[in-house]
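Just one protein chain is left out here, and the rest sit where they should.
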Amino acid sequence: MDAHAHAHEMPWIRRYIFSTDHKTIAIQFLLMSLFFLVVGGLLAMMMRWQLGFPSEPMPGGMLLPDEMMAPTPAGAIMLPEFYNSLVTMHGTIMIFFAIMPLLVGVFGNLLIPLQIGADDMAFPRLNMASFWMAFPAGLLMLASFAVEGGAAGAGWTSYAPLSASGEYTGVYLGQQLWLISLTILGFASLAGAVNYITTIINMRAPGMTWFRMPLATWALFITAILILLAIPILAGALIMLLFDQTIGTAFFLPASDGEPLLWQHLFWFFGHPEVYILILPAMGITSDVLANGARKPVFGYHAMVLAIVAIAFLSWIVWGHHMFQSGMNPMLGTTFMITTMVIAVPSAIKVFNWLGTIYKGNIHLHTPMLHALGFVSMFIIGGLSGVFMASTPVDVYIHDTYFIVAHLHYVLFGGSLFAIFAGITFWYPKMFGRLMNEKWGRIHFWLTMILYNIVFWPMHSIGIQGHMRRIYDPTQYEFLQPLQPINQFITMAAFALVAVQVIYALNFIISIWKGKKAGNNPWKANSLEWTVPSPPPHGNFELVPIVYRGPYEYSAPDVEEDYWLQDAPPPSETAAPALEPQPVAD
Amino acid sequence: MSQAAASTADRHPMPGMMVYNVKLGMWIFLLSEVMFFTALIGSYIILRFAHPDHFAEPGAVLNVPLTAFNTFVLICSSVSMVKAYAAITQGDQKGLRFWLLVTILLGTFFVGVQVVEYIILAREGFVPMAELYGVAHEIEGAALYGATFYTMTGFHGTHVTIGILCMWFVLYRAWQGKYSADNYGAVEIMGLYWHFVDLVWIILFTIVYLI
Amino acid sequence: MRDLFGCGRAMLMATAAVFATACGGGGGEAGGGMEQEAAGEEMASPVDMATAGGIHAMVMFEGMAPEMDAIDMASEPNCAARYTDTPMAEEVVVGGGGGLANVFVYVREGLDAGMSFPTPGGAVVMDQVGCRYVPRVVGVQAGQDLTFRNSDGLPHNINASPSENRGFNISQPVNMDTNRNFPLAEVMVPVRCDVHGWMSAYVGVLDHPFHGVTDMEGGADLGMLPPGDYVVEAWHERYGTQTASVTVTTGETAMVSFSFSEAMAANAVVPMGEPIDPHGPGAHTLAPEAH
Partner (left out) sequence: MSWLLPDSYSTFGPDVDFLYYAILVVTGVVFVITEALLVYFVIRYRRRDGQKATYIHGSTKAEIIWTAVPFIAVLGLAFISIPSWNMMKNPDSVPADALDYIVNAKQFEWEITYAGADGVTGTADDISTINIMHVPVNQAVNITLRSEDVLHSFFLPEMRVKQDAVPGMDITVWFEATRAGAYPIGCAELCGNLHTTMGGTLNVYEAADFEAWVASQSADADDADDADDQEDQ
């Protein structure tokens, strides 16, 4: 039976809506998570308004209901309840519905089968189900803004007991929807993780040994394992919290002898692997793009793989560093400090290897490469600022201040999001068959890079001055009032930062129709996805590819070009290949 | 079922592939299940260590002999599952159907006993809700005991119930003669799941009822 | 960029000004007291005014009024600055004539079973002035709007914890009004501010309009009722409740009086969140001290 022909007979709804093709699902995830990225960004803008101009009427605030924005004669003023909901939902949406589906949902789906030479995922229908759980979960999360009491307002970490009973916040249904939505998203992530792991273990093309896999796939593989093991912990905790909220159990409610710290332990036991779920695929993407841009093999490929594995392993024993000031035994704090310091080592290894990769390269500064370099430079900052809070005595001072906000945004925005921009631009042809506009891509990169640093760099500084995070009105504290001009400055810059993303959005949309046709291999890259047309047909490979070498054989002396496709037979074997390409076995 | 999907899942193994996709997928899924029950059991252990006085002595509240018998029934169902698997590997259709049915009945019996146990305990005032806890009788311990007990055993019971529903489906397909000595993957992964659920119960029974 | 931005904000201010004019610039008056704001079109009351009679309650305090503690507003200097004298707690407020203020007096039993009363259109206002609730005790009808007003211009939070109704916990960061209502009758609903621990107030919710809160003279009007026998209850936050039966006759205002004394504080039962069914039997065992 011919899968390719078959695809075209399928009705529209099966091809675009309930598709089982991993590339279509990747695009679905892409559109979904970009939508949530926009939503999350707008939520952040409202927060920034309140922080820059506390209790001043917000432009457009009159459009929002009275439960969020209090109408006063001067205009609509944000209510603290709504601010807390914004804090919570910005974090939740960005982490669970933007960055995580972008990295794992989009690139996992798009790259894994293509890079290992498979025709699709191991379980295509499970893959489809994964998207169709994640998307409604996101809508449910958004819907919680509209229910009585508003959306969840206990922070994205939902620390009990604030989250465990509505009497503390006035949020009942909103918090429950938050819990239900994340539980559904958990199922979606699990479905994805089972799929990725099975696919990578079982469906690699002949010759695609473990150490010939591109680092993006390696990172996604390890990420999938982290998801597989971490998400169920979250699910267990979410369900217990939901029971506390609804049927009246007391797991986390101290009034009936429950343990609030148990929630934190469970949450961060999930949460720290989650942090690496949000960065490992970004590291993988960056490695692929850097090698391509530098026209050079990745420096220390094995060390890079080992570093990913080491990070994944260590991520299970560092969760306590989120809880140094939580009332946990100080001896445990010491232990977690040491493990946390150690986890900086594999991250450092990766940074040095990236520097080694561009060393003596022949660097093509195309847009994805710019973003990848942006990732490295920002990840250096985010990684180094992490050392401050790893040191427990220093963490006493900077814990829960804007220093942490700066740190996590340097890792998640400066890190993950730049890698996402790199990845989308780099693999755009494999999704839409065309290239994004290079000029506007560069303009967008430089504006984003500059404005991004203008927004987040000063946050270190106000954090150092003691500015707590998650406070609705900094001017309530006399000692923070001198920092208010900085807060205003950050707010203005943040508005500009969001505004320049319109460039990317337009570039993205217009290029779908007007972009330059890409051909098979526009970046002259090596891995298997570049051996097939853009976008690849249903079933991906006409013949099962045979892999002869690793993915980073750039500028190899054996060939004339500066790249060497993984499935190109070696010169000695061109005459009589040892392995005969086989037709796809279906 | 999409043809393309079928082609992928049942495709001829790639070089170096040790187990077929669905079986590998089930193993991987069970790993995540292990973590789920780890979260629940871990919470139970932490709460119990933090508040030892809130948890009753073994047997003081829970009916250990009844549940011990129930545990025996569930272990028997694992044996019958093995018999069903053994039958189909030999191509024995009748044996497959018979042992599947036995497994379903034993599983259903297990869930039934659990439901009855819940009803009896609830009547005694042993409920998960903090406010209603111990209303009918003076029960030693606090609401944490009820909450952890019902959450852990409840989620296990849910897993058994889902297993039974899936097994009805497998039985239905067995009746249609879909399985053979060459094609018994569904029975095998059903068995994997069933043994896992059984194993979890043995751990739960030990730490919830006996310790 | 900055310029553009400032311009946007200026425009916004202009819009806001227009809005303020349209709204009559409301919301500023301190001092409050219970205001029945513009009542709108009243639905027909089931009470036949031709035959109705009134109830007037007098609540007196016997003996020396207990000395109230000073409120330590040091943690909120903006509020402390509003007072020339030290602000005193308002748990017991006794007027010059010996009347006990802030007593919620209401018809507890005796209304005809078939009677139901339209929800008043106007809102009852509870203001926050100088970090105190003004008034401290209000009565509302079930479903009637209760406006919480912040006239302090600093953050308050209103935490109502009823038993029958759904509670709420809302905040008011600046001068503003927030409307809420309680759909079910209960006496009383405690209200407090979590930012200022000394601030507390009480709301009595009834499904009829026959209730009042005593003023500094200790008097409260309960409105016009159909003739008949009623049980009236007086509720005080420190001294608990007393009941008295009263007979209303056409055209007359029946007087009912209560008296409280400090001695009652010791074993007072102060009901909170008690559901009230006013349609119960007319007569009731009376407390001995009620005349």
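Every chain is named by a letter (A, B and C) in the order it is written, and numbering of its residues begins at 1.
The definition used in the following text is that a contact is a pair of C-beta atoms (placed from the backbone, for glycine too) under 8 Å apart; a residue touches a chain by one contact, two chains touch by 3 or more.
Please read these numbers as outputs of a predicted model, since none were measured by experiment.
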item	value
Among shown chains, those touching the left-out chain	A, C
Full-complex contact with the absent chain, from A:317, A:344, A:443 or A:510	A:344
Selected residue (touches chain absent from view) among A:134, A:162 or A:565	A:162
Candidates A:58, A:380 or A:405 - the one touching the absent chain	A:380
Absent-chain interface as seen on subunit A, which is shown	79-81, 84, 87, 153-155, 159, 161-162, 168-170, 254-255, 257-261, 294-297, 299-303, 325-327, 330-331, 333-334, 337-338, 341-342, 344-345, 348-349, 351-353, 355-356, 358-365, 373, 376-377, 380-381, 384-385, 387-388, 390-394, 396-397, 399-401, 457-458, 460-461, 464-466, 468-474, 476-479, 486, 554-557, 562
Where the unshown chain meets subunit C, residue by residue	69-70, 72, 74-75, 89, 91, 155, 157, 159, 169-171, 194-195, 197, 238, 270
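Rule of thumb we're sticking to: only the chains that are shown with their structure count from here on.
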item	value
Chain whose Cα centroid lies at the greatest distance from that of subunit A	C
Geometric centre distance via CA averages, subunit B-subunit A, whole Å	35
Separation of mean Cα positions, subunit C and subunit B [Å, integer]	58
Shared-contact residues (touching 2 or more other chains) in subunit C	none
Junction residues of subunit A, two or more chains touched	none
Sites on subunit A touched by subunit C in the complex	53, 55-57, 59, 66, 70-75, 77-81, 167-170, 472-473, 476, 492, 495-496
Touch list for subunit B against partner subunit A, complex	1-5, 7-9, 11-17, 19-22, 24-25, 28-29, 31-36, 38-40, 42-43, 46-47, 50-51, 54, 128-132, 142-144, 146-148, 151, 155
Residues of subunit A that touch subunit B when the two form their complex	1, 3, 6-7, 14, 20-21, 119-126, 190, 193-195, 197-198, 201-206, 228-233, 235-237, 239-240, 243, 247-251, 253, 255-259, 262, 265-266, 538-539, 585-586
